[in-house]
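There's a structure below that I have some questions on.
The complex appears here minus one protein chain, its other protein chains still in place.
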Amino acid sequence: MAVSEALVDQPLDVEAAAAHGRFLRAVLRNRKAVAGALILFVMAFTAAFPGLIAPHSPTAALYGQNSPPSSAHLLGTTQLGQDVFSQLVWSTRLTLVVTLIVSAIATLISTVVGVTAAYLGGTTDRVLTVITDIFLILPVLPLLILLATYLPPGPTSLVIVLCITSWAFQARQLRSQGMTVRNREFLVAARARGERSIYIILVEIVPTMTSLLVASFLSLAVYVVGFAATLQFLGLGNSGELMWGTMLYNAQQASALEAGNAWWALSPGAAVALLGTGFALLNYAFDEIGNPALRPVRRRRRRDRASA
Amino acid sequence: MTEPLLDVRNLSVDYLTEAGDVHVLSDVSFTVAQREFVGIVGESGCGKSTLLFAVAQLLTPPGELVGGEVVFHGRDMVGLTGAELRHLRWRDYSMVMQSAMNALNPMKSIAAQFKDTLEAHGTSSHDEIRQRSTEVLELVGIDPVHLGSYPHQLSGGMRQRAMIAMALLLTPQLVIMDEPTSALDVVAQQSLMTKIRELQQRLGFAVLFVTHDMSVVSRYSDRVMVMYAGQIAESAPTETIFERPLHPYTRGLMNAFPSISGPRREMAGIPGAPPDLARPPSGCRFHPRCPAVMDICPEQEPDLYVRDGAEVRCLLYADSAQPAVERETPAQEARP
Partner (left out) sequence: MSPETPAASAATAGDEPLVRTVELTKHFGLGGLFSRQVLHAVDDFDLTIAEREIVALVGESGSGKSTVARLLARLYTPTKGEIFYRGRSLRSLRSRKDMLWYRGEVPIVLQDPFSAFHPVFRISHGIMRNLALHRPDLSREERRAEAERVCEAVGLSPRMLSRFSYEMSGGERQRIGFAQALAVKPKLILADEPVSMLDVSIRAGVLNMMAGLRDREGVSLLYITHDLASARYVADRIVVMYAGHQVESGPTETVLSDPKHPYTQLLLSAVADPREKSSELSADTGEPPRVVNPSEGCRFRSRCPFAIEKCGQVTPRLEPIGEALVACHVAAAQGKAAGSSDTAPVTHT
């Protein structure tokens, strides 16, 4: 097998090779993947079993107000006397769930729109591109304010708003990728066999874009984590819900920083950053696994060879 | 005995992959004399392109030169620094790549690219640049009016000629060509080859020409080297190798060309596929596919043996009366 030509000329095949068997080994070898996966694993575990980690109830307002960190309260307490650490732990679940749901839905929409536009071309493409562009340039904040007056505050509205505002960017990317794939010979072959367009889009095209889809999903996740928290911080969420963004809002409302309670004000932000980093690391890692050209080149020590 | 222009000795190149080292080139040695046209023929995976890159010191990771020397004009290029190489490049040797569209800058006119090259090597006078650019275009048969054209405005054949013109800007002594005609149609291919040969004889530069298609070099080269699995399988003057191919692989290649005239024969081709160079076959690398394989072939690695003016890496010719080619001395000595 001509190795050098194989590596250079067949990126899709390398992707397929990664997807089959060598995947796990590639993941384990990549430091970014390991770090990112570790972070997400911790987050997932925390979301699944908050009771195992958090010592107290997140909402019980039983403890001293605005107290600094201690052995009983690792991050201190809120103005109402709630344990900040427990709140943080318990908020992981909803934050993570909202993030994943939005990322999944937005990725789905952008895939369908992008790939269909790329494959069908012509009028369909133009119409879908116009729609995508409209959603791209929608001014987010005015839209949110508008929606906030009509939608009940809470995670569901958050999901709706985030989905609406985040699918369009990835749709353009996926359309571009779809355009490069569309004239690949195996798609021409599929058309020549008599396959229907829907079949081609779903079964022939989408599976070749798995690394791009994963990348889309992960980069959306990074965006959503931060933006959801921002929206909630601005008061567009339901302050009663257990999410990091609402913690930030509540801390702000209680002027926690001025009161000297930095732990309450800042720890949710740190959590957001950590989760975002986890997704981002995994994103880079997948890029490197999928495209060997991006991998860090580890120079080996040139072993001394005696010339003949 | 004049010193050869290019003397490659025991060149070995590995590709470092996660799955292990791939021995893309193993102990390759050959020379190119001044004004000589050497054709390197091989199929995919034989290492011919890697050889060119290694000779031109253009290898990038994961490819790594793990042994040998590339002696050009008496100087080993392997140890040279970037600055020293840059001085040599284009002035003493230049390269013509496989696809002009990949090598020419699509955003710049031909004149601008020639100017860049000339200025990079010291020519700064506007008139000199203009004159030289016109000269090389005329040399390759392009109307100098195309100096202002962009690559996409030229036809495929013209682009390749422009590439060759660019390679000749500083009158190098050696021009390395990596399948410059493979993207062209048959007729354009032939006219380009004729032009290359004409220029070579007129201007006196040597050519190292890599191709997968033997017929392309059959009319033009002085010598042909056949490569297989990272090694030289056979090397001989062109006429010799076509009249009397010695290596079973060379013979197989010859038989794989359907003839356009003469009687129609059944072609056999060569069954199997080139080996995985991460784990090359034991002994002779061609033995799994060889129609003339002997018992000893998987056991012993053949050296390059001399036979009737040709060098062949095949145990069929491992005659003790004709010793294997030694490469200790700089100049290749004539052997009986």
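Assorted remarks:
Letters are used for the chains, namely A and B, taken in the order the chains are written, and counting of residues starts over at 1 for each.
Here, a contact is a pair of C-beta atoms (placed from the backbone, for glycine too) under 8 Å apart; a residue touches a chain by one contact, two chains touch by 3 or more.
In this text the structure is predicted, and so the values were computed from the model without any measurement.
Across B:A54, B:M95, B:V210 or B:L253, the residue that sits in touch with the chain not pictured is B:L253.
When the full complex is taken into account, the listed residue touching the unshown chain is B:G157, out of B:G157, B:P172 or B:G230.
Residue positions on chain A in contact with the hidden chain: 1, 6, 9-10, 12-17, 19-20, 184-186, 188-195, 204, 207-208, 210, in rising order. Listed for chain B, the residues touching the missing chain in the whole complex are 43-44, 141, 155-157, 185-191, 194, 212-216, 218-219, 242, 252-262, 264, 266-271, 273.
The working rule: only the chains that are shown with their structure count from here on.
For this pair, chain A with chain B, the centres built from the Cα atoms lie 50 Å apart.
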